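Attaching a single structure in structure tokens format; questions to follow.
With one protein chain withheld, the remaining protein chains of the complex are depicted in position.
Let's turn to chain A:
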Amino acid sequence: MTVSKFLVAAATILLSATTFAAGIHGGGHDHGAASGEPGKASEASRTITVEMYDNYYEPGSIIVSPGETVRFVVENKGNLVHEFNIGTPEMHEGHQEEMMMMVEHGVIQGGKLNHDMMEMDMGNGQSMKHDDPNSVLLEPGQRQEVIWKFSDNSNIEFACNVPGHYQAGMYGDVKVQ
């Protein structure tokens, strides 16, 4: 993430709480066509368990077929908050700016999520909730599912966009074949 971009984004937030909230909520939907779309549990061909550690995933990469729906069971086995997010590298980069704000607003604090802060009304009924269907944000010990139907886009990664984690290498390739 470039800092100038972040500053622009930060300035935008200061001007408009709506933009901020829309940014966090919109991410998954706007780019759905690129990385796939939310899947139905009944259509899932298989379950992949993804364990999140500090700061890496196991497995480190996965292979899917074009159009396949996968049920991911994501478990945070580390001591820090981690994300599992399916998207293109560009989407992750954009999302990292939002996550940086969540850190700066005290939503993500090392090993804890400040749920009150996430629920807080940012104006216009928007909040800093992290509830896109393509991702989960988990505290240590938490476990959640993501059901995702992949497209034929082969430029997809699953990634943790908690500040610094992606840069440290916490991402894996989704090989579509």
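Here is the rule we go by: a contact is a pair of C-beta atoms (placed from the backbone, for glycine too) under 8 Å apart; a residue touches a chain by one contact, two chains touch by 3 or more; residues count from 1.
Here is the rule we use: contacts and distances are computed from a predicted model.
Visitor: Write down which listed name, "Fe-S cluster assembly protein SufB", "AhpC/TSA family protein", "Copper resistance protein A" or "Cytochrome c biogenesis protein", is the UniProt protein name of the chain that is not shown.
Guide: "Copper resistance protein A"
Visitor: Given the contact definition stated above, which residue among A:Leu80, A:Val146, A:Ala159 or A:Val174 touches the chain not shown here?
Guide: A:Leu80
Visitor: If you put the missing chain back, which residues of chain A would it touch?
Guide: That gives, for chain A, the contact residues 1-4, 53-56, 79-80, 110, 163-165, 167-169.
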